[in-house]
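Excluded from the complex is one protein chain; the other protein chains are retained at their positions.
A, B and C are the chain letters, set down in written order, and residue numbers restart from 1 in every chain.
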Amino acid sequence: MANNYLKLEFPSLPENVGLARAVVAAFAAHLEFTLAEIEEIRVAVSEAVSNCVIHAYPDKAGVIQLELSIHADILSIQVKDFGKGIIDIEQAKQATFSTDPERMGLGLVFMESFMNHLQIQSIPLQGTTVVMKKHPERGLADAGFSRSS
Amino acid sequence: MANNYLKLEFPSLPENVGLARAVVAAFAAHLEFTLAEIEEIRVAVSEAVSNCVIHAYPDKAGVIQLELSIHADILSIQVKDFGKGIIDIEQAKQATFSTDPERMGLGLVFMESFMNHLQIQSIPLQGTTVVMKKHPERGLADAGFSRSS
Amino acid sequence: MLIQTERVGANLIVTVEGELDLVTSPTFREVVDGKLNHYDAIKHLILDLKKVEFIDSSGLGVILGRFRRLNQLGGKISAIHVSDQIKRVLQLSGLLKVIEIYDDRHGALENSWR
Partner (left out) sequence: MLIQTERVGANLIVTVEGELDLVTSPTFREVVDGKLNHYDAIKHLILDLKKVEFIDSSGLGVILGRFRRLNQLGGKISAIHVSDQIKRVLQLSGLLKVIEIYDDRHGALENSWR
């Protein structure tokens, strides 16, 4: 499988969350993911992009950059915003921690559960970068890391 | 309908032609296109991106930039490469003109027929930019131009 | 997303079709809360998830919100036609502890009479 990438940029409008899901699903189809794995990827991306829309840019739309790439059978997804930022990432990762009373604080939990790897970098008032990786479970033996569950 | 945009960048690998079609179809769904119109858009994009893969970068993969935007009910699609370029655009637009004996020379004809507007700029050895626009036929009366057939 | 509701005794059956996410969850909340405000008799919610193509934490959040509301009045939520994928997110979210799963409308209704 040749290495491939896709870089996207779009405004943080709610309707672009579904678009991001569709793009990532189409791109991920280049690897041999099962349908269930593609579903997991769609959820993880939906959470990451929704967070940009809701938390990074609560007042008006800002720029979201989504970078997808495939190297050695591993799908990498980077979601970057230039918004509000997260003060305490470890706290944000706790289930049920949310700065929004209407929300469940499950987004980061889903990203962590559904992907093999999750890394978050954030600087308050400058923005947040989320990097997630996943490889097809079938090809597990060949890849450089095992499933974190 | 709020103005929206999507910028994409990807290498000129053949498998990305289908990806570009899927992304554009998902983005175009924000306007009230009929299924037949979405099909026409998919064909036009497929032709433009295929041309980058085949003609702009015949020897090795180069960069393709795809920019989609919606303003006042009009979908604009820009496909840009930094490849070989076209020496005579008017000649290239003729049906049956192709620099490749295995091809039909229909790509530009389809783009012109299926979209309301087509503009091509090219500088030999620097690259080609194709801009296409289309609006939902239902909303014709409101838009700034009529169908070119 | 398409959403349809039907009242059967003390139950509101809500059939959702499409994607339940950031964009569509507010509509789900408005439609369901509208019915709950209008019909005092409704105690239980039965969610028909057969045609749900996608659900993420935004969708689960509005379901939890409806559970909290009904639970205060002694009501409950059940879900029918739940795919493995959706069962998975329900479980991870903890919602599976409070939502009862049945195969179909018949099973869910039978249980709500108890």
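By our rule, a residue touches a chain if its C-beta (ideal position, glycine included) is under 8 Å from a C-beta of that chain, and two chains touch if they have at least 3 such contacts.
Bear in mind the structure is a predicted one, so any value in this text is a computation, not a measurement.
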item	value
Touched by the hidden chain, restricted to displayed chains	B
Chain not shown: contacting residue from B:L8, B:I54, B:M115 or B:M132	B:I54
Interface with the undisplayed chain - residues on chain B	14-15, 17-18, 21, 36, 39, 42-43, 46-47, 50, 53-54, 95, 102-104, 106-107, 109-110, 113
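Definition applied: only the chains that are shown with their structure count from here on.
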item	value
Whole-Å gap between the CA centroids of chain B and chain C	43
Distance between chain centroids, defined by C-alpha means - chain A, chain B (Å)	29
Junction residues of chain A - those touching two or more other chains	15, 18
